[in-house]
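Let me give you the structure first, and then I'll get to my questions.
Removed: one protein chain of the complex. Kept in place: all other protein chains.
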Amino acid sequence: MIRVAINGYGTIGKRVADAVTCQPDMTIVGVSKTKPSAEAYIAKARNFPLYIADLSKKEEFDKAGIPVAGSVGDMLAACDIVVDATPGGIGAKNRALYEKAGVKAIWQGGEDHDVAGFSFSSSCNYSDAIGRDYARVVSCNTTGLCRIIKLVDSEYGVRKVRATMIRRGGDPGDIKRGPIDAIVLNPVTIPSHHGPDVQSVLPEIKITTTALIVPTTMMHMHVVQMDLKQPGTRERIIELISKNPRIGLVRKATGITSTAELKEYVMDLGRPRSDLWENGVFEGSISVDEDDLCLFQAIHQEADVVVETIDCIRAMMGTITIPEESIALTNHSLGFSPIR
Amino acid sequence: MIRVAINGYGTIGKRVADAVTCQPDMTIVGVSKTKPSAEAYIAKARNFPLYIADLSKKEEFDKAGIPVAGSVGDMLAACDIVVDATPGGIGAKNRALYEKAGVKAIWQGGEDHDVAGFSFSSSCNYSDAIGRDYARVVSCNTTGLCRIIKLVDSEYGVRKVRATMIRRGGDPGDIKRGPIDAIVLNPVTIPSHHGPDVQSVLPEIKITTTALIVPTTMMHMHVVQMDLKQPGTRERIIELISKNPRIGLVRKATGITSTAELKEYVMDLGRPRSDLWENGVFEGSISVDEDDLCLFQAIHQEADVVVETIDCIRAMMGTITIPEESIALTNHSLGFSPIR
Amino acid sequence: MIRVAINGYGTIGKRVADAVTCQPDMTIVGVSKTKPSAEAYIAKARNFPLYIADLSKKEEFDKAGIPVAGSVGDMLAACDIVVDATPGGIGAKNRALYEKAGVKAIWQGGEDHDVAGFSFSSSCNYSDAIGRDYARVVSCNTTGLCRIIKLVDSEYGVRKVRATMIRRGGDPGDIKRGPIDAIVLNPVTIPSHHGPDVQSVLPEIKITTTALIVPTTMMHMHVVQMDLKQPGTRERIIELISKNPRIGLVRKATGITSTAELKEYVMDLGRPRSDLWENGVFEGSISVDEDDLCLFQAIHQEADVVVETIDCIRAMMGTITIPEESIALTNHSLGFSPIR
Partner (left out) sequence: MIRVAINGYGTIGKRVADAVTCQPDMTIVGVSKTKPSAEAYIAKARNFPLYIADLSKKEEFDKAGIPVAGSVGDMLAACDIVVDATPGGIGAKNRALYEKAGVKAIWQGGEDHDVAGFSFSSSCNYSDAIGRDYARVVSCNTTGLCRIIKLVDSEYGVRKVRATMIRRGGDPGDIKRGPIDAIVLNPVTIPSHHGPDVQSVLPEIKITTTALIVPTTMMHMHVVQMDLKQPGTRERIIELISKNPRIGLVRKATGITSTAELKEYVMDLGRPRSDLWENGVFEGSISVDEDDLCLFQAIHQEADVVVETIDCIRAMMGTITIPEESIALTNHSLGFSPIR
């Protein structure tokens, strides 16, 4: 049983905690929170031992009726591996803590590659993660790009990728962030940093990316164009996607043409938190003109890295060494098979 | 076993279908859809027999891989009671169909009171529905108002109600409706029609309402002010809410101050489709100044009528005659207790 | 010629600067900015001398091609009165600066009453401002409330006011602030602070307010209910509004039912920056039931305090002592008469 701690029980952390709970070979030893809040109540409702960074705040939690199990240090002492899901930039500061506690650690894509010296994507470099002490699961956008690029590259070879990411402004529960009525260039410079981030996983791929932010709350949308090394066909791409355990196909017959309808669909399917763990490639968009491939894919910013994190835990612990085996186990334990 | 048909498997219909399935004394005999769509695929995934109004469209469904069980007429022949969840205004045209089939029928609040001659709210007039052939479950907004007014009226007596409804622009999956960046007076005239609609259930209550539409997708927000017949206290109101099976209390300690955070909270609680079946009264807002009560409550437009519809089925079939019993059974079967 | 300085050339400051420029008895001696930005370019295009708080940043402005006229201290030395339009909370810190420079100062509603010890509204207490050294022009929402309450109170007497403010999330050019898809209780407690703020101008009025924030960028919407001291009529209210120099009537015949359509209308009328300087009372909403008055009014958060600030300058300088005269001069100089 791999003992997992979640440092930062927020948007990603709470999802990883639930996913860990579903796995037969892992268990949650604790989650952390800095102040009593709606999510602290959820941790309590889920019976996750709750640890806090600053024990002087224990009284605040007591007053809110939320039991505190101890300090984050206590939590680290009880685990084999910690998933750092603290807000972007905080994670790097935690590295010393993890080193001192002698535990393996996984960071999320809000941190730089250097925090761990290794960037992870289940479909691309699972084997390279085996036995490692530190790894960074790349961001939701990078994960989504890596999955589809890897799939196409394995079949046809990819000469060049151009991708535009239309990003959601804030998460559904985030009431502070905008914009309200604007399309924001983020960054205004071209290319964006997402290309180099993909290269932290797939160093051979030539890729240029642009990114914008729009006033929506769920799922980024990618416009992905690839120059193939040899002519391809639409049918073969669809066939490959249909067999991929982390890429879903939004069938044309469903009439789904947007992030909102896709979210409604996965909600209706009964997915926990309406999560889209897979890439949502729109069947109707897949276009192949000889060596020129183009498609739209939806990427759920809160969810796609969750399943990757589970795989990363196994790779680092070395308990499963064949990537496909871990991916299949993660998916099966969640009752997850990609939409087709 | 009460045999229930759902005419119109959309936003409300699909939720009622799932809620019926959870009840020990009811079963779904079929659901209807006019064209193949994402929701038709969901009906198939849920193993609900799918009926269609126009059999000439069967081929379209066949092509999409969605089996058709027969016509809506066939569906009606197999049921004891039909829940009409067709788009507003269509339901009235279906009455002749239901009469001809000799089945009991429930309409939703998008239809006028006259469609059934009786308007239903579990907490207010369950007993009056017993044995009826036709009933209308009042709209989400009216249901939310009736619940809280009834609660307060039973304790203190209510002299007058003033309510402002800040309504969501469209449902989460609806990509056509706006507004995008506007506050819309709907209607521009004062009062709005919601007051009279409340009176279709609670004829004695004096109430004036105003309504606006804003660019959000989940939950209406009500500002409710009541003149009480005798002085009240905040504590007593909180106590009453805490015991009510259809009104939840959004505790101040959770830090929740918005529809979005409340939705995240019920999502995290694991509610199917993140549904808020209860009124979400904000504890921090409850203000009682002698005989003047004021509060905010969130009303989930897709969900609060679902549990009422289940109760209405039982009342009309006459299988349970005590309101509290049906309400308790509905809640228990859904694993639902209001947030506290 | 009254020499006016604008400390903070942003949303409000730039509008006040333009309005001052239109007045026959005032002139702009300078405006201030903390860093080169789009608005600094506008100041340059308008030929307003630009002063900066921190002269060490002069090089940054030079590099951007924006000439710097001197420090904020220099600007204060050249003016009779300064309009502080810095972000909320900063203004209070500037008071010492203004005292030292020996200039009169006007703050905006983002500051507390105490910053000046006097809160101003043209229609309510112009005369009390005559000769004062310091004044605060109340916020856009408070200004809008004061105007309509004063109008009704003068005619019928007002026993009690209840108002709900549905507020825009951020200004049109603000891309950071949300919410994107939420109705936010701000504050979650009832009543909100707006009632006491109205009382800083109209101390005799009994008023309770509630406030929410929604994802829109232009204009707040008020639901205003008043208990009158004697029965009134809708016709008389319309007549009074039609004669008021700071309250507009959104005629039913225009078909306008929203903030967005109202903005389009004032834009089409050629108003600078599409500004609605007046309250926008919706004719169709005005409802009088004996001593119970209810109406909707739109309040443009960027604009309604601009004309008040102009009047406040005159009152404090003592150059015009009759309120109606200043109001008329301000309006006429802007080519402004309220929509009818």
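Note that the chains are named A, B and C in the order they appear, and that numbering of residues resets to 1 at the start of each chain.
By our rule, a contact is a pair of C-beta atoms (placed from the backbone, for glycine too) under 8 Å apart; a residue touches a chain by one contact, two chains touch by 3 or more.
Nothing here was measured: the structure is a model prediction, and the numbers come from that model.
Trainee: Can you list the shown chains that the hidden chain touches?
Mentor: A, B, C
Trainee: Touching the absent chain in the whole complex: find that residue among C:101, C:116, C:138 or C:175.
Mentor: Counting the whole complex, the residue in contact with the absent chain is C:175.
Trainee: Among B:10, B:110, B:144 or B:179, choose the residue that contacts the chain missing from this document, as touch is defined above.
Mentor: Only one of B:10, B:110, B:144 or B:179 touches the chain omitted from view, namely B:179.
Trainee: Which of these, C:256, C:288, C:312 or C:334, touches the one chain of the complex that we don't see?
Mentor: Answer from the full complex: C:256 touches the omitted chain.
Trainee: From the list A:161, A:175, A:219 or A:266, pick the residue that touches the absent chain.
Mentor: Once the missing chain is taken into account, the touching residue is A:219.
Trainee: Name every residue on subunit C in touch with the hidden partner chain.
Mentor: Residues 14, 36-39, 41-42, 45, 63-65, 172-175, 180-181, 217, 253-258, 260-261, 263-265, 267-270, 272-274 of subunit C touch the chain absent from view.
Trainee: Quickly run down the residues of subunit B that touch the omitted chain.
Mentor: 169-170, 172, 174-182, 184, 215-217
Trainee: Write the list of subunit A residues that the hidden chain touches.
Mentor: On the side of subunit A, residues 162, 164, 166, 168, 179, 181-191, 208, 210, 212, 214-219, 221, 223, 225, 252, 257-261, 282, 284-287, 292, 294-296, 298 touch the unshown chain.
Criterion: only the chains that are shown with their structure count from here on.
Trainee: Going by average Cα coordinates, which chain is farthest removed from subunit C?
Mentor: Chain centre farthest from subunit C's centre: A.
Trainee: Give, as an integer number of Å, the spacing between the C-alpha centres of subunit C and subunit A.
Mentor: Taking the average C-alpha coordinate of subunit A and of subunit C, the gap between them is 46 Å.
Trainee: Calculate how many whole Å lie between the centre of subunit A and the centre of subunit B, each centre taken as the average of the chain's C-alpha atoms.
Mentor: Those two chain centres are 35 Å apart.
Trainee: Please work out the Cα centroid separation of subunit B and subunit C, and write it as a whole number of Å.
Mentor: About 42 Å, centre to centre.
Trainee: Would you mind listing the residues of subunit C that make contact with two or more other chains?
Mentor: 179, 181-182, 184, 215-217
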